[in-house]
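One protein chain is absent from this view; the other protein chains keep their places.
Let's look at subunit A:
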Amino acid sequence: ESLSEGEIAALKEQLEEKKKLIVTLRNKPWRMKKRLVLLKEAQKFVEEFEGALGKGKGKKLYAFKVMMTKKLIKFKRDFENFKTACIPWERKIKDVESHFGSSVASYFIFLRWMYGLNMVLFGFMFGLVVLPEILMGLPYGSIPRKTVPREEQDTAMDFSVLNDFEGFCKYSFLFYGYYNNDRTIGVLKFRLPLSYLLVGVGIFGYSLMVVIRTMARNSNEGGDGAEEGEFTFSWKMFTSWDYLIGNPETADNKFASITTSFKESIVDEQENQKDENIHLRRFLRVLANFLITCTLGGSGYLIYFVVKRSQDFAKMEQDKLSWLEKNEVEFVMSLLGLVCPPLFETIAELEDYHPRIALKWQLGRIFALFLGNLYTFLFALFDEVNEKLETEKSIRNATIWALNQYYANYSSYFNTTDVPPPNVSPADVIRGPCWENAVGIGFVKLVVSDIQVSYLTILVGDFLRAVIVRFLNYCWCWDLEAGFPSYGEFDISGNVLGLVFNQGMIWMGAFYAPGLVGLNILRLLSSMYYQCWAVMCCNVPHERVFKASRSNNFYMGLLLLVLFLSLLPVVYAIMTLSPSFDCGPFSGQDKIYDVVMETIEQDLPSFIANIFTYATNPGLILPAVLLMLALYYLNAVSKGYKQANMDLKKKMKMARDEEKNRRNNKDSTNQVMIDLEDLLPKKSLIPPPIEEEPTPPGVVNAKGSKSPKMKPGAAAKGVNLQKDVSLAAPNPRAPVTYAPGPRRGPAGNARGPQPGPSRGRGRAGPPR
């Protein structure tokens, strides 16, 4: 049939409308029957008239497009779910969070983050340094540095020797000394020394970038942990239950987490309501800080004193020293580590801070304490290095002298100048002391002993204690569970600091012991499972469960500090100490960074060398690096501010719109609410009332004067108040001429055999 232009346009418009209806049908708040009817109607219409408009193909294309869009949405959703499912240990951490609160869970989240960081570092180290040396470098036993010396070969495989990382361990790819100093190795001409140096520096660079980026991202969320909402408790009450939970275990966790969350908010609220006697508080806080500073000073001096004594002991005969005198340093440091943290906690009771803030102070103080340990260790290490350097000089001279002797003898004996290199087995060559190996071994031993101590502490301090309390309780005079010693609480500050310092050790030691990063990966992995188990099995939640601060920036800040502290020794070693003459990838050079200079001169075009000599002025590099870091951080933070700006603008706009609507006295502010009129239940669910309460305030009455309890703004609405407030009452459209009578209750239409959709309650419209 031929249609006029106007009719075609009108038809097209209707068609579009129907199509739109089909797509948005499921979002409409209508009852099922209505939806089905409308859907059939719309589909029939579209089918009929799309054909008439000659868009037969268009319909298929349209249907295809709709299907693809739906598939895309579903795919996106599945992908999001998959990504969430891929996050490791998410369920474990959620379990811990629901039972112990968000502050304990924040430790495990930090642990997981560290694991991710270490994986990347491991990838660098392993892929660019260890693998090339193993695959393309000379095998074990071919050159002196890769062979166990003759005198050690008998004991090289003993467990006690391996435990100290001597013997075969020392002459393997785990330590610095194994790597050869050939400029290029293998078919691919891989520049191993250059790669070693760059990876060593790159590890610090990458860690720095990641820490700063995480800090910037965290600072966007801002806040110190306190939830700034207008409706904290109301939201927790009405919107926290997840209606999609069907699994009993998940439900249990959800109940626990809701309870914990309420307790956290209650703690926050009680802190706000506390009475303030400012002067007393300030005095107590100053006193507490004074006491703690004294303690820290005392422990610092004690460590210094003990180290000085150990230096004297080292000069004496080793056999004459008792065990205590030999291990005095470690003993004192362990003692301090055990005694001081509880002491700090007790003194901190004077300060009476919010638990979240008290945790931060505790972390800071124990950090200061552990710095003492750190500087002692470095001090001792540095002494050892200097000693080895001295020995090396003499051995090196001896080796050169021996070689010269050999040449002289050979040429005088055979009367030639073409002297072949001496035919000595690699195991018999005189070896230098290789101080880098000593440093690497020192770090590895420290990390291993740290791991052992921490695992043992958990086993004894938590597990054994829990077992004893549980089973001895049956035959003990007082209640072990309620009184002393009871079950342990998870020590957040101790564990976080342990993790941070452990990472510091890794950063310092990775340059001299490439295998250390791999060791750390194993440690973090096992730690995650072990500690999760220990927490769920042996610990009880803190008495005052508090919400962790939303930005983990405090932990990140500590990590950043430790990163800088561990950067210094390594940079110092690279810049000033000379490498050993016979071990490691830099042997034979004057300074370690000579490798870079060499590469530039030989491999790169000459003008770059010129640029480089100008640019390597330290006065230029340092400010440039700091500036770049500052720029990076500020850029990341600015993104957060932009987002916050947008949110605020949106909020303001919403508030303005609300005001406008309220003021303009609109009858229907919301299309959806009009749709919802249909849905309001047809009969009230209220049992016959005991009294004549005006249950639907303002519904029955026109001007709202009978409803003094309504919101001021809403009361100004006109007759159509049914949209606003009450849901259960009948909805008379007729003008009201009498006061509300007693309700007829649910008897009305319900009992009859009419399961159809809502019949109008007093409405004129026919039921659909």
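Here is the rule we go by: contacts are C-beta pairs under 8 Å (C-beta built on N, C-alpha and C of every residue); 3 or more make two chains touch, one makes a residue touch a chain; residues count from 1.
Going forward, contacts and distances are computed from a predicted model.
Per the UniProt record, the absent chain's protein name among "NADH-ubiquinone oxidoreductase chain 4", "Trifunctional enzyme subunit alpha, mitochondrial", "Calcium and integrin-binding family member 2" or "Cell separation during budding" is "Calcium and integrin-binding family member 2". The omitted chain makes contact with just one of the residues A:119, A:143 or A:258: A:258. Listed residues A:43, A:457 or A:578: the one in touch with the omitted chain is A:43. In the complete complex, the hidden chain is touched by one of A:139, A:248, A:342 or A:421, namely A:248.
Mapped onto subunit A, the footprint of the missing chain covers residues 25-29, 31-33, 35-36, 39-40, 43, 77, 80-81, 84-85, 90-91, 94, 230-251, 254-255, 258-259, 262-263, 265-266, 269, 670, 672-673, 676, 679-683, 685-687, 693, 695-697, 709-712, 714, 724-729, 746, 750-751, 753-757.
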